[in-house]
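Shown here: the complex without one of its protein chains, the others still in place.
Up next is chain A:
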Amino acid sequence: MIEIEAIRHRVETNTILHELSLNLGEGRIGIIGANGSGKSTFARLLNGLILPSAGRVRVHGHDTRAAGDVVRALVGFVFQNPDHQIVYPIVEEDVGFGLRNAGLRGDALSCAVTEALESFGLTEKRNQPAHLLSGGEKQLLALAGILALAPRVVVLDEPTALLDLRNRRKIARILADLPQQVVLVTHDLDMLDGFDRVLVFDSGRIVADDTPARAIAHYIRLMEA
């Protein structure tokens, strides 16, 4: 459960997010909205990458302000461009990065890396340079690096924006099968099939909070206005 209590967010004199209060408890939550509507800022608030100017965010009872490290261990974050998230030059080393930060060493680390690579079909690529992977493989690697840490919530900020249709579908299937709570920021409305709840952002406010069908209809009307 993610509890958002009366948060506001400003950058200097610009209000990025107006006051918001809501709970996110559903398994699959989508976030859509125009560019600059506050979606990505909202997503970053959920794992404490950004702290709100006012109000608080709590993940499974942990405040992002008071217990940022705990929250970041609970909430995995996948960025739009995997090249910005992949830290080590070799595939298996990168999957191991977060695990080492979490304290894993030796055989436990090696087993966790192997398991993560197998889960994402990257076993054959484990010793390859990350920069030679395709865009889809890089995004899978980014996901593997996050999910290897077994977070309880996965927040994804437009993870399919740079991918072709095949890879978008692959990511959608992976997300559908995840046991974790998923919060997905996207412009790809097809990705929201089967989601429990969709929030529509506009100018820093949530203007619709509904089932995917109704929220998407609202979003389309908003874009056509």
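The criterion applied here is as follows: contacts are C-beta pairs under 8 Å (C-beta built on N, C-alpha and C of every residue); 3 or more make two chains touch, one makes a residue touch a chain; residues count from 1.
FYI, contacts and distances are computed from a predicted model.
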item: Which of "3-ketoacyl-CoA thiolase @ Acetyl-CoA acetyltransferase", "Acyl-CoA dehydrogenase", "MaoC-like domain-containing protein" or "Biotin transport system permease protein" matches, in UniProt, the chain that is not displayed; value: "Biotin transport system permease protein"
item: Identified contact with the non-displayed chain, of A:30, A:96 or A:136; value: A:96
item: Omitted-chain contact residue, chosen from A:4, A:122 or A:149; value: A:149
item: Selected residue (touches chain absent from view) among A:87, A:165 or A:223; value: A:87
item: Full-complex contact with the absent chain, from A:130, A:198 or A:216; value: A:130
item: Interface with the unshown chain - residue positions in chain A; value: 9-12, 14, 16, 44, 47-53, 60-62, 65-70, 72-74, 76-77, 79, 81, 83-90, 93, 96-98, 101-105, 127, 129-132, 145-146, 149-150
